[in-house]
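The next block holds one structure in the form of structure tokens; read it before the comments.
The other protein chains are all here in position, but one chain of the complex has been omitted.
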Amino acid sequence: MTLTPIAIAEAVQAESLIGDKEKILTGFASLAEACETDLTFFSDARYENHLYTTKAGAVLLPSGFRPKKPLPAGLTQIYVKRPEHAFYSLVRRYKERPLPSWGKEPYSVIHPTAYVPEETYIGSFSYIGENVKLAPGVWVFPFVYIGAEVEIGEGTVIYPHAVIMPGTKIGRNCIIHPGAIIGADGFGFYKGEERLYERIPQTGRVVIEDEVEVGANTCVDRATLGVTRLGHGVKLDNLIQVGHNVQIGAHTAIAAQTGIAGSTMIGAYCRIGGQVGIADHVQVADHSSIAAQSGISRSILTPGKSWRGSPVQEVRQQLLMEAIMRRLPEIYPKLREIEKTISSL
Amino acid sequence: MTLTPIAIAEAVQAESLIGDKEKILTGFASLAEACETDLTFFSDARYENHLYTTKAGAVLLPSGFRPKKPLPAGLTQIYVKRPEHAFYSLVRRYKERPLPSWGKEPYSVIHPTAYVPEETYIGSFSYIGENVKLAPGVWVFPFVYIGAEVEIGEGTVIYPHAVIMPGTKIGRNCIIHPGAIIGADGFGFYKGEERLYERIPQTGRVVIEDEVEVGANTCVDRATLGVTRLGHGVKLDNLIQVGHNVQIGAHTAIAAQTGIAGSTMIGAYCRIGGQVGIADHVQVADHSSIAAQSGISRSILTPGKSWRGSPVQEVRQQLLMEAIMRRLPEIYPKLREIEKTISSL
Partner (left out) sequence: MTLTPIAIAEAVQAESLIGDKEKILTGFASLAEACETDLTFFSDARYENHLYTTKAGAVLLPSGFRPKKPLPAGLTQIYVKRPEHAFYSLVRRYKERPLPSWGKEPYSVIHPTAYVPEETYIGSFSYIGENVKLAPGVWVFPFVYIGAEVEIGEGTVIYPHAVIMPGTKIGRNCIIHPGAIIGADGFGFYKGEERLYERIPQTGRVVIEDEVEVGANTCVDRATLGVTRLGHGVKLDNLIQVGHNVQIGAHTAIAAQTGIAGSTMIGAYCRIGGQVGIADHVQVADHSSIAAQSGISRSILTPGKSWRGSPVQEVRQQLLMEAIMRRLPEIYPKLREIEKTISSL
């Protein structure tokens, strides 16, 4: 890839361009890591310091932005409405590895009752079961298992080693990352007469709506009865556990290694950090923000608040508590002194 | 599936039946989610409220149960000794997807020295190594790797993408869920002369007794020397880590994302919540109950107690401590006032 600032400015419909328009750019990098042949971008005020020291050849800047200090000499400036969007569009176009072309690779097993249109990619060693329905425009990478009665919508990518158990429904433009397991049995038992743990049959399914991402080695269990649901635009990072019958509302994003126990309902537009644990049968209200490593054992019913701790409290209260806890080693001796003083009075 | 209350009553050997015996039922659902064509059940007093508002067509109730309020009009009541058991038996019979029939699918690789009886299911893309011994009545789904010298007992199901490393022994009626990894090397090093971390050879094995479940993407490491053991009836949820040489006693159940470090011995009949961490070389006594997200760094020697916190304390003590901690923000200013008062005296 070689690009010039002028070509970039045209491609992203820039509003103005200051500096050398014809220098050769060959890469993309962050402000801090860029070298003179890289394009970079600035949009987040937290990194403004890096802007004044970047070694990039050119930078995408927000229209109307006025630098507080002089920019590095020779840095070409391209002003554009949404620099982050412009930058990543270029990365996508010039650097992202294209997905494979339509076609079937050797050694795939497709059940005769499965519907697999021609405009799909079916990698080697993929297994497509009875009555599966793939839309046109689906990518099934090698080593993917797709169980009976699964439906997958247009534009969805299933990466290597993902397992889609029978009955699962996946919407459009989803990405199922490697090793993700969708629709394994939930963890449910009842006290039997012969056995302490008699298995509850897990006959429900998983429904994944459009524009969802499921991270590598993440597990989403099928419902006992009914449906485990990931709403529109949900984003799950790696190694997450989603228990049976969980409902996750639209546009909620969850970081790695978080676990959500059975039948819990997470609202829409939540942001949940990594390694959070959420008990079974609770609710988390819409627009909740949960700090990493938090533990939620009771429902959060008020929407739009930030929570932290295990068990969680509102973040301000929890931070105050943590600050006092850290002072306990200095408070404690004082307390003993007070006691002595009192008893001597 | 269509069923009538009278047919259900016969199938489950009900003691009595009140209401419409001939209505058509086509599904199964919980009290809260059922509609008029569903059968439901009531056995857990915590959900009794739902019983008086359920929209189900029929309900399985415990023999001798007397409702405290009027039941919904038109709800057919079927009284039976064990409603939960009766309900799930029906779900199993009418809704559970049957396991595949015996036979070999295309593209499986079976070592000539392996013993694979005819009454087994061997899915496509399964790999069965040297001297493996499968009992009759084993299901090996696609993409399962079974290493050399593995033995698997009757009635056991190995779901897609599970990895059974060499030398592992799995008992009867076990379920190994997708992506589980049994018998990978333990994490062990010693200080070498040339290298800081010299690898300790991991030459032990994993032994899994009868009626065990291992959840999706859960890892059970082989022993360094000797055996890592999951006792009879152990149930492991998803994404759990079981280190080398760990012993888990019979009928212990462990929720998702818990980790148990090397050489630790967990007793029988324990219940361990999700995201618990247990250090290496400790013991957890029989019948212990461990709350989610707890951390255990020392042995628990008294059986039958409930524990919580990181590091754990007995649950009552820990809850008391947590309650006071949450009051610290109000206690702290009082303390400063006391100090002032004292010093002014």
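Residue numbering begins at 1 within each chain, and the chains themselves are lettered A and B in the order written.
The rule we apply is simple: a residue touches a chain if its C-beta (ideal position, glycine included) is under 8 Å from a C-beta of that chain, and two chains touch if they have at least 3 such contacts.
Computed from a predicted model, the values in this text were never measured in an experiment.
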Selected residue (touches chain absent from view) among A:I6, A:A216 or A:L320: A:A216
Residues from chain B at the interface with the omitted partner, ascending: 107, 109, 125, 127, 143, 145, 147-148, 161, 163, 165-167, 179, 181, 184-185, 187, 189-190, 192-193, 195-201, 203, 217, 219, 221, 225-226, 239, 241, 243, 257, 259, 261, 275, 277, 279, 295, 297, 310-311, 313, 317, 320-321, 324-325, 327, 331, 334-335, 338, 341-342, 345
Where the unshown chain meets chain A, residue by residue: 28-30, 33, 82, 84-85, 88, 91-92, 95-97, 105-107, 123-125, 141-143, 159-161, 175, 177-179, 211, 213, 215-217, 233, 235, 237-239, 251, 253, 255-257, 269, 274-275, 292-293, 322, 325-326, 328-329, 332, 335, 338-339, 342, 345
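The rule is simple: only the chains that are shown with their structure count from here on.
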Distance between the centres, which are taken as Cα means, of chain B and chain A, whole angstrom: 27
